[in-house]
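Remarks on the structure that follows.
Shown here: the complex without one of its protein chains, the others still in place.
Up next, subunit A:
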Amino acid sequence: MSSIIFSAMARLFFWAMLAVSIFILYRGHDEPGGGFVGGLVAACSVAILALADGVPSARGMIRVHPVILVGIGLVLAIVSGLPGLVLDASFLTHQWLEFPNGFKLGTTMIFDLGVYLVVFGGFLSLVFRLYEEVS
């Protein structure tokens, strides 16, 4: 099934949803959102692309194999716990960097990014396999 309208719209939706997913990821620390939901939305954005243009084209769009994303995400999540282990003597104790203007950056962000990638990659490998069986 290929439709020019769907294909064109899918491209639009792909970028929009990817942007929203990153916003959700960023928003997640104190408000509803976070890596898990963000990752799901991001995976949906690619899933739409896979529906419109087929799985090979969607695979080309993200370039790397989804499982590699899971691996990178897992490594990021583990790495985010290390500063706590070294500085505070407890794994996953998150450290914060505070800027003078009140902007805060913490290792939780790295952890959440890890979760984002794990969910993104894990969900995508599922979606790709299922769509491939159909087509």
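In this section, a residue touches a chain if its C-beta (ideal position, glycine included) is under 8 Å from a C-beta of that chain, and two chains touch if they have at least 3 such contacts; residues count from 1.
We adopt the following convention: contacts and distances are computed from a predicted model.
Chemist: Of the options "Alpha-ketoacid dehydrogenase subunit beta", "Transcriptional regulator, PadR family", "Na+/H+ antiporter subunit D" or "BMP family ABC transporter substrate-binding protein", which is the UniProt protein name for the chain that has been left out of view?
Modeler: Of the names offered in "Alpha-ketoacid dehydrogenase subunit beta", "Transcriptional regulator, PadR family", "Na+/H+ antiporter subunit D" or "BMP family ABC transporter substrate-binding protein", the one UniProt assigns to the missing chain is "Na+/H+ antiporter subunit D".
Chemist: Which of these, A:Val75, A:Leu105 or A:Leu130, touches the one chain of the complex that we don't see?
Modeler: Of the candidates A:Val75, A:Leu105 or A:Leu130, A:Val75 is in touch with the missing chain.
Chemist: By the contact criterion defined above, which parts of subunit A meet the unshown chain? Give residue numbers in ascending order.
Modeler: 65, 67-68, 70-72, 74-75, 78, 84-85, 88-94
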